[in-house]
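Left out: one protein chain. Kept in place: all the others.
The first chain written gets the first letter, and so on, giving A, B, C, D and E; residue counts start at 1 in each chain.
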Amino acid sequence: MSLAEQLLAGLELTLTGMVTVFILLSFMVLAIGWMSKLAHRLAPPSRSAPMGARSKSDTAEDKEIVAAISAAIHRFRSARG
Amino acid sequence: MSLAEQLLAGLELTLTGMVTVFILLSFMVLAIGWMSKLAHRLAPPSRSAPMGARSKSDTAEDKEIVAAISAAIHRFRSARG
Amino acid sequence: MSLAEQLLAGLELTLTGMVTVFILLSFMVLAIGWMSKLAHRLAPPSRSAPMGARSKSDTAEDKEIVAAISAAIHRFRSARG
Amino acid sequence: MELDLKALWLTTGIANFGIGELFMILVGAVLLYLAIARRFEPLLLVPIGFGAILSNVPVAGMAGPEGLLGYIYHVGIETGVFPMLIFLGLGALTDFGALIANPRTLLLGAAAQFGIFVTLLGALLLNYLPGFDFSLQDAAAIGIIGGADGPTAIFLSSRLSPELMGAIAVAAYSYMALVPIIQPPIMKALIPAHERKVVMEQLREVTPLEKILFPLMVLLVTALFLPAALPLIGMITFGNLLRESGVVDRLSKTAQNELINIVTIFLGLGVGSKLQAESFLTVETIGILLLGVFAFSIGTASGVLMGRIMHKVTGGKVNPLIGAAGVSAVPMAARVVNKVGLENNPHNFLLMHAMGPNVAGVLGSAVAAGLLLALLGGGG
Amino acid sequence: MELDLKALWLTTGIANFGIGELFMILVGAVLLYLAIARRFEPLLLVPIGFGAILSNVPVAGMAGPEGLLGYIYHVGIETGVFPMLIFLGLGALTDFGALIANPRTLLLGAAAQFGIFVTLLGALLLNYLPGFDFSLQDAAAIGIIGGADGPTAIFLSSRLSPELMGAIAVAAYSYMALVPIIQPPIMKALIPAHERKVVMEQLREVTPLEKILFPLMVLLVTALFLPAALPLIGMITFGNLLRESGVVDRLSKTAQNELINIVTIFLGLGVGSKLQAESFLTVETIGILLLGVFAFSIGTASGVLMGRIMHKVTGGKVNPLIGAAGVSAVPMAARVVNKVGLENNPHNFLLMHAMGPNVAGVLGSAVAAGLLLALLGGGG
Partner (left out) sequence: MELDLKALWLTTGIANFGIGELFMILVGAVLLYLAIARRFEPLLLVPIGFGAILSNVPVAGMAGPEGLLGYIYHVGIETGVFPMLIFLGLGALTDFGALIANPRTLLLGAAAQFGIFVTLLGALLLNYLPGFDFSLQDAAAIGIIGGADGPTAIFLSSRLSPELMGAIAVAAYSYMALVPIIQPPIMKALIPAHERKVVMEQLREVTPLEKILFPLMVLLVTALFLPAALPLIGMITFGNLLRESGVVDRLSKTAQNELINIVTIFLGLGVGSKLQAESFLTVETIGILLLGVFAFSIGTASGVLMGRIMHKVTGGKVNPLIGAAGVSAVPMAARVVNKVGLENNPHNFLLMHAMGPNVAGVLGSAVAAGLLLALLGGGG
């Protein structure tokens, strides 16, 4: 293969490659969209949103706990030192 | 091997198999019994029972600690919210 | 190889071996010395000493925290039981 | 460019999918559904189901000799290494205390293995139907489904009948998950209500030394009488010794966590590689799936009947329900026993009593597998 | 004794070191310096740098067929197994929520792959210079540097151009670490200030079921259209399913910790074994290192331009900056986007919005790698 032929093959590869990548990822865009609709129909987000909310408040709670503990330690330490 | 011969071999296998499994596991029953006696002679269970007991009370203690911590957190939270 | 020849080879090996081990580890002694000087020039120990100190006091702090928590638990337990 | 487009088209899955592969991908999806939504033995069925999908995508060659799943199968399953390492981990995870406290429950674990042999006979009987041509080895590998122990089933079928492994593993894990549905009716049908209400006396404490000597004892008996069972029994006792010896905690922890987890991922993917359309989509697979239910039922029944015998012999001290746990399917079967026990007497907690026959069932089916290997392993 | 001393002398490194090996040890030391003092992708560059040193010590033969690094290379890299296991771990580590909430950002991940192909062409153009003789396969392996994804680059070069792997891996990881320096000027040059200030609306919540179905969907599309991408896409989706299914937490935790850590150590050492003087110290390596910067710049530019197109199409809802994250280099590129965004509007946190194109870039380059493998893998 001459260098020019090789370069031509490379250009072809580039075209094929970018087109394929775009087609494939576009399909994924559509597929994910369908999937989300399906998922929302099977398990409506209202059901999961409070779950998300709950898990958030859990985290918040955790933070409160950590805050409580560090406050306690801080008080202890300032009492000491 | 004809199907009938095969089936006969299968029946033999079943008989051999169940007899072997029972004999072997019966031996294990005996062996475990001897082993326990030996173990109790070498290290009387009185020695290990309190250990078991201690580990139990450890667990109880752990539970108390957890209870203490959660009580503290609960108090903190009710004071807050 | 006769036993005597073998033994001679063994003696040679011993001599070679001990000399090599000593030379190599002596080189390491020197190399580590140079390395330490280099390291101290690049990052003076004063910079790292306080770091060491800080990490020590961190440990001390950790111990205080552990002490605080166990004291709290102890108090709780003695109040209870 | 034309040529190129054709080459490109030939690299797509669409151009290469056959109906069989599509169907198998659906099977993989169903396994994932059962594992995730229905919690059917997810630790194994998620990797197996995903592996089944990967193996059936054309062109990719994931299950081929140069694909990841092919390598995994070759290195870890063909050699039997992965099931053995799973047994190592199981040994490190299992507390045999209940069995040591009441060793006679080993006999319940023995009786439940009857399901293995009846299923073996069932497979041979299927040969009278057209389309079935199971060898004795195949039948033995199918029978082991009745052992209700996944790694044992995978191990034996890797030795005796690799091409049936896909169907056998799927059947074994699926039915293990169905134990709560399969077992209770059989238990109720075979045990009169008053026997189901028997409260068993509390198990005695087991000393640490007993727990250390136990795996060595099991090893010794196996070595003397059935060394062919050593690959599995040897590893489970080794893992258990790591656990109970108390001096190698870091090894024990690794065996029961990271090591078994890594091996589980690979074992599942490797088994999934045997769910390729050409070898799985046969009438024999249907036969195996049907025999599987049968196997569990017979195993449960024989365990329960042995339980009734022990009930009689001990003058009513044994609740025959615990015999059902002899099929292994740890700890599912023991939980089912506990649940059925509570239905009959709300204060009767049989869980610990059922753990004895439950772990005995693991030993029992490993012994049965060893025996089948010893008698059938060298050829036909 | 004289003979012995000579034999002893010949066993020393001093007697056997060539200038090439010494230089490569220096390269290894520089990589260690970058990794430790400059935090250039230390998880990979520490093992790679150390491996480079070990491989270039004469007599020791660490990278030879009977040396540890040689074994590692043979078992884990030649087979492609280690990069696949890394992808398994990455899948278990990655939350694709941002991509599911805004799937159109996949197109940014697609656009950024242009860097791969332009670099491929650049490599072929270098052939016009004396000393360069890259095959199409070599050029493709070099191009994948533009994918900004280490394991993908290692995987593809192990298949297409093993002798260039050392230079390719070093370039890929080094430039990934340089993303914060390479990207911002390009982003600022190609996007007008007012577009850089666009505040994007908050991403919607994604349900657990969506997260479970997402990997299966990605797997399905890949299987249908480009099965050659399955080794990488299959593993990242498997890992992600382990993570999101919620029923196999112990497997997910192991995949994202111990398993990926062990494999990372070995992968780095194995890649280091390809930094031996004779194969690394060539003019081609210099070409590859130069092309690497080029690759990242083009990828960034094309991602950013796609971002501007999406900005136009969506009527200004998309901040084009997030296009720069399409090169992958997770999570570095997304952080760079966030930082540049904050420079233009101190209240504009783009991090979550950039995570979508960022993980899309991983999928995009795995797809590109699959395509190159499909078209060039069978020979010339």
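What we mean here is this: contacts are C-beta pairs under 8 Å (C-beta built on N, C-alpha and C of every residue); 3 or more make two chains touch, one makes a residue touch a chain.
Treat the numbers as computed from the prediction; the structure is a model and nothing was measured.
Engineer: Which of D:N16, D:S135 or D:S245 sits in contact with the chain that's absent?
Structural biologist: Answer from the full complex: D:S245 touches the omitted chain.
Engineer: Looking at the full complex, which residue from D:L106, D:L219 or D:A360 touches the chain that isn't shown here?
Structural biologist: Answering carefully, the residue with contact to the hidden chain is D:L219.
Engineer: Determine and list the subunit D residues touching the chain excluded from the picture.
Structural biologist: Touching the missing chain: residues 79-81, 84, 88, 212, 216, 219, 223-228, 230-231, 234-235, 238, 241-242, 245-248, 250-251, 253-255, 258-259, 371, 374-375.
Engineer: Residue-wise, where is subunit C in contact with the chain that is not depicted?
Structural biologist: 1, 3, 6-7, 9-11, 13-14, 16-18, 20-29, 31-33, 35-36, 38-40, 42-43, 45, 47-49, 51-52
Engineer: What is the set of subunit E residues that contact the non-displayed chain in the whole complex?
Structural biologist: 7-8, 11-14, 16-17, 25, 29, 32, 35-36, 39, 42-43, 46-47, 50, 53-54, 57-60, 62, 66-68, 71, 257-258, 261-262, 264-265, 269
What we mean here is this: only the chains that are shown with their structure count from here on.
Engineer: Find the geometric centre of each of subunit A and subunit E from their Cα atoms only, then give the gap between the two centres in Å, rounded to an integer.
Structural biologist: 19
Engineer: Determine the centre-to-centre distance between subunit D and subunit E, using the mean Cα coordinates as centres, and give it in whole Å.
Structural biologist: 41
Engineer: Which positions in subunit C are in touch with at least two other chains?
Structural biologist: 72
Engineer: Counting only residues that touch at least two other chains, what does the list for subunit E look like?
Structural biologist: 225-226, 371, 375, in rising order.
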